[in-house]
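Only one protein chain is missing; all other protein chains are in place.
For reference, chains read A and B in written order, and residue numbers begin at 1 within each chain.
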Amino acid sequence: MDERMVMGRYVAAQSWVHQLDPRAKLTAMVLFLIAVICADYSLELAVITAFSLVILMTSGIPLRRYGRASKPLWPLMAFMFLFYVLFEHNGDVWLSIGSFTVTSEGVLLGLYAVWRMLLLVCFTSILTFTTTPIELNLGLEAVLKPLKLIGVSPQQWTMMITIALRFIPTIFEEANKILKAQASRGADYEDLKLKEKGKLVVTLLVPVTVGAFRRAEELVMAMESRGYVLDAKRTSLRYLTWQGTDTLFILLFIVLTAGMIIL
Amino acid sequence: MIRLENIHFQYPKREALFSDLKLHVPRGQWVSIVGPNGSGKSTLVKLVNGLLSPDSGTIHIDGTLLDGESVSDIRRRTGYLFQNPDNQFIATTVRDDIAFGMENRCVPRADMKQRIDAIAEQLGISEWLNRHPASLSGGQKQRVAIAGLLVLNPEIMIWDEATSMLDERSKQDMLLRLRHLHKNQGLTILSVTHDAEEILASDRAVVIRNGVIAADMSPIQLFEDRNLAWECRLQPPFSLALSLELREKGMDIGLHHHEEELMRALWPSLHVNK
Partner (left out) sequence: MAIVTCEQISYQYAKASIHQPLALIDVSLRLEQGKFYAIVGATGSGKSTLLQHLNGIYQPTKGKLQVYDVVFAAGAKVKGLKPLRSRVGLVFQFPEQQLFEETVEKDLMFGPIQFGADEQQARAAAVEALLAVGLDEAFMARSPFELSGGQMRKVAIATVLASNPELIVLDEPTATLDPVSRTELIALLKRLCVEQGRTIVMVTHRLDEVLAAADEFILMQQGAVTYTGTRADLIRSPHLLQAADIVVPNEMKLAHEISERLGIVVDELPSGIEGWADWLIHNSDAASKAVDRYATDSSASQQEQTDKASPRGMTESDEKGE
């Protein structure tokens, strides 16, 4: 089984970013998001970039890792760029083929969009690379607490996430076994044509779903027998400690975000 | 200490499973629950833990009537170990999982830590506390699950086919633990099992069939009744099977389920007839 399924994207290292309280990191991420959306000049974006780079470089994780993390989103970025280039008609016309015109404004806006996207991806990566799933979950529960006022139970959400984290490795292992079993029965994924591949997915989905339901049923029973009652008051073995650096961290982001809004 | 009276139970849209079932188990007794497939062995022990409720009838645990109010306390007192070690883990580390039951009962944090360390030490699982449960073997997982139950100081242990997914070594290890819990900690034990060694180690065999307790006997009596044992999908261990077969064929050397005992009994009369 792959280590990644258990630890998510967490990369173990000793850096000040790792030591931060997950609540601080989550809050900072929201502030960062606002700052990125509000920044609409290259100078502003450059300031945010410089700011992020400092954090990235001191996070104890090689920059390559962040680059790789953004890879799956490259097609989306390319699409966004093209979208602006093709549909923004203000500014100087640089190129015109038939009904398509490429303008300076379009290229600029496209570049900005990609830039923003990159910033966001790198910053979410900071969060997931430096925070273990357990910490992240605890942080989420704390940050979402205000939702209780509108009748949403953050405890339910975080329990759901815990269980997902707990069962993802098991379900992957099971799916892998079923895939091997079907290959043994003559349906090898690697050898199949595209149309047959679709059929194979069904042979995989049915048993995996049936298995997941069976597990869920048993798990609910196990949880009940161990005294779990939905939304009842409970204590927690894990707790988070807020430190001076966390306050400082948040303050930095407040300043940054405020700056972006005012400018 | 466990009293089930006039229990009626039926799953929706199916025939009645129990009609007027009655069972008393005194404190400290070790009872094996056996019976044909689908006879409701697992249902019975789920009733004791309050995971299922009878349609009528009463369940008392040590004088306390099992109802909506007492169910939480009764669940603490009746630790329930399930068959599939994978599906009773909730947390992502062993430590957090042992804590789960205590968290639900609002045990203060400092107290929890101390109790986790103590129980981990007792069961020899201290080294695994920070591991993800998926990285443990089946036998190791069951040991951790036992820790999660014992940490709540139960008086009754319910094992629902708890060893059936384990390899022989782990099974032996589990049986040893069960003996220990019974003898040294005086726990009352209800165990649904097909394991002959485990049944023979228990005090009493209760056969569930056709919705009632069809037989209530000593484990050895159960295996002596070959038809009944077969109906319960049980097979005697080799030594006992052999001594039963020998007795049937006219060579009575007594019933032995330990190989050494059998050998000792056989030895005097043994020689080679060419």
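Observations
Definition applied: contacts are C-beta pairs under 8 Å (C-beta built on N, C-alpha and C of every residue); 3 or more make two chains touch, one makes a residue touch a chain.
Please read these numbers as outputs of a predicted model, since none were measured by experiment.
Annotation: of A:Gln14, A:Ser99, A:Ser184 or A:Thr241, A:Ser184 touches the absent chain (contact as defined above).
By the touch definition given at the top, chain A reaches the unshown chain through residues 1-3, 6, 169, 174, 177-178, 180-188, 190-191, 202-204, 206-207, 210-211. Even with one chain removed from view, chain B keeps its contact list with that chain: residues 37-38, 83, 132, 134-135, 137-139, 161, 164-165, 167-170, 172, 194, 196, 230, 233-235, 237-239, 241-242, 245-246, 249-251, 259, 262-264, 266-274.
Here is the rule we go by: only the chains that are shown with their structure count from here on.
Centre-to-centre separation of chain A and chain B, using mean CA positions: 44 Å.
Put simply, chain B touches chain A in their complex at residues 46, 49, 51, 72, 75-76, 80, 82, 84, 86-93, 95-96, 99-109, 112-113, 116, 132-135, 148-149, 152. Residues 1, 6, 133-134, 162-163, 165-166, 169-170, 173, 214-215, 218-219, 221-229, 232-239 of chain A are the ones touching chain B in the complex.
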